[in-house]
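Apart from one protein chain that is not included, each protein chain of the complex appears where it belongs.
Letters A and B name the chains as they come in the text, with residue numbers starting at 1 for each one.
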Amino acid sequence: MRQSLLPLLAIALLASGCGQRPAPDADTGGSAKGDFGPPQGHPIKAVLTSPPHVPPPTGRDKPAKVIVELEVVEKEMAISEGVTYTFWTFGGTVPGSFIRVRQGDTVEFHLMNAPDSKMPHNIDLHGVTGPGGGAASSFTAPGHRSQFTFKALNAGLYVYHCATAPVGMHVANGMYGLILVEPPGGMPPVDREYYVMQGDFYTTGRYREKGHQPFDMAKAIDEHPTYVLFNGSEGSLTGDRALAAKTGERVRLYVGNGGPNLVSSFHVIGEIFDKVQTEGGTHPQENVQTTLIPAGGAAIMDFRLEVPGSYVLVDHSIFRAFNKGALAILKADGPENLAIYSGKEVDEMYLGDRALPNLAAVSQAAAAAKAGDLTVEQQIDAGKVLFSGTCSTCHQANGEGHPGVFPPLAKSDYIAKDPKRLPQVMIGGLTGKVTVNGVEYDSVMPPMGQLTDDEVANIATYVLNSWGNPGGRITKAEARDIRAKSPVGSVAAH
Amino acid sequence: MARRAAVLLALLPLCGQAAPPGDRYVTVPGGAFRSALRYEDAADGTTVAPYRLMRRPVTNAEFLAFVRAHPEWQRGRAAVVLAEPRYLSQWSGPLSLGDARPDQPVTWVSWFAAAAYCAAQSARLPTWTEWEYAAAADETRRDAREDPAWRERILSWYAQPSTGALRAVGGQPPNVYGVQGLHGLVWEWVDDASALLVSADNREQGAADKLRFCGAAALSTDDRENYATLMRVALLSSVQAADATGNLGFRCAKDLP
Partner (left out) sequence: MKRLLRILAAVLALAPLSARPATPPALPGDSVYQLPAALTDASGKPVEWRELRGTPRVATMFYTSCKYICPLVVDSLRAIERKLSAAERARIGFVLISMDPARDTPEALARIIAERKLDPARWTLLQPDPADLRGLAGLLGIRYRSLADGEFNHSTSLVLLDAEGRVLARTDQLGADGDAAFLAAVRAAAASGTGSGR
């Protein structure tokens, strides 16, 4: 027994040792321990991807020389339906291309500025140790290219952005992206990785005002964005561009916040982050609902999808999601898993503090209706209970109504003339002049949209059989037909 | 025949330009001026002496006439150390405009080419201060820089991508001095573009790396909100004297006689 445990123990030790994350109370040693020596092997051309895609893991275990070639392009693109904006981009997209290297890599960075750019640009990568993060060495005029080299000493997920004056304007126009510096052992494997970056945008026109919109410096200084968006445009990650995944998969999101101003309260509706590397750092937190991503910062979150559906990525400063566009969708396909999430099971009336002990009558009627042997007496009993919760407020418990205001239900000639009026009025409401028992009333009875068909039937049956009314019954089917014909009640409120 | 030729000859210089009313230059009266840049040696501003400035930027037609008269400045013959390989690349040939319109501001010209053009007119490039001074004006005021509308107008040009064709000169209303197109058309060379000593990382505003610029920190802006000027400085500080871009043209200035 003991002998077979030893190899297991060895494997466990190995698995937890080199290459994996350090124990929570240990540290990686930072940049002092991040230099793994000179690059080995042939120089590698970095694979850059456009959002929302992420390059594959480097799969390296030795430091390499990586060549990154990134072009700045100023281009007009849609920011919302029917609204265009001149974006300044790294690699033609907002956010810019995703760069993936490994800690200890020597990166030879080439920045090109397209010849028809109006502006000079440069780049500051937060993963660079050195002046300006590279900005001091990459100031590039239109139609030129510049180059500088740095060693990635610290692992993590880092923002890069243009740092040409006025920096705020360059960032606000979309000049940001992410560079992932993998830890030496690589990122733990998952089934899907996606790239999402939030940014705030400032236009002179209002939200969704059509046409070409210029940048508004005053709004940017006052930090009043017009749009708050994921990946540079409204709808960039919705509809047929939603992120795709399957139930049972482990998904990782690399999420950045380019700003320029706002901090993001990042949340995925319907999911919990099993692990979050807050601020892109080394030691994950577990079981997090909403994580803060600073402007100029990033975070990595892993979660497993158990239930199919559309999961909405939002900035939980919620007006940004629904009134400024900070909304994206992750669509998970797969079989239902009712044990985890059932969907709506019950939709009943809730009486709140009016719930009386004889609510039993309602349940009994419901059970009988299901069984198919609902009697008039059961309807009356249930109707009585329901009446006192809803109708008695105006019509009184004894059906007398309120003189001059609410007509009586007791011995009502209005009801006697046509008992069907009862469910009709309950469903459709009644406004205006009506004469009941010789007295004119001119009031408003709102449609009781919260009542279901069987509730309407039961209450009506109770009223018909009370206080000298002619008797009879209204069935659920009759109530349903009346609702279908009624212009107001045809839409069930629930 | 000879008379017709003489008349046409007289008109030749005017071909390709909408004839400006009268003089090609206006006189810009001098005055006290506070630059948007923080000059350590001129903390309270300077006084700009009066000077003459071209109403409009130099056009393709005007530059074509220049290279005809000065063949050493034709595309393909100008030394690459004086004009980079893309010099006048928007023209179809060294002496033909092709799709480039005669009334568009000439671009893809280097500082050396622009300076040579002005020298041939017995003129010179304006200094940065002269340019900034004239550009501070709008249609009615000599210094409109406090007006957010002035700034917004300029920033909205920065917001337009370069994919459309350049507009013709003269389409914009003249400012209070009678000068047109200082904003919203093209960047413009100035004589002392290389005097804009800014650090490549513009965030280091005022950082005292005195060694780099011999005794002075890099220029920083006095008025951080004057982004319009900041961006112009950024562009000019990013180009070398032999460089050219599709958005960089020029106009000439003259001292007063």
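The rule we apply is simple: contacts are C-beta pairs under 8 Å (C-beta built on N, C-alpha and C of every residue); 3 or more make two chains touch, one makes a residue touch a chain.
As the structure is a prediction and not an experimental result, all values here were calculated from the model.
The chain we do not see here touches B in the full complex. Summary of contacts with the chain left out: across B:25, B:111 or B:131, the touching residue is B:111.
Across the entire complex, the residue among B:49, B:81, B:165 or B:256 in touch with the chain not shown is B:81. Panel shows chain B; residues 4-5, 8-9, 40-42, 46, 68, 71-72, 77, 79-82, 111-112, 115, 191-192, 194-197, 210-216, 240-242 of it touch the chain omitted from the view.
Convention: only the chains that are shown with their structure count from here on.
The mean-CA centres of chain A and chain B are about 50 angstrom from one another, to the nearest whole unit.
By the touch criterion given at the top, residues 86, 148, 151-152, 155-156, 158-163, 187, 199-205, 221, 224-225, 227, 230-231, 233-235, 237-239, 243-247 of chain B touch chain A in their complex. Touching chain B in their complex are the following residues of chain A: 74-76, 85-86, 115-120, 122, 124, 131-132, 135-144, 163-167, 169, 204, 214-218, 221.
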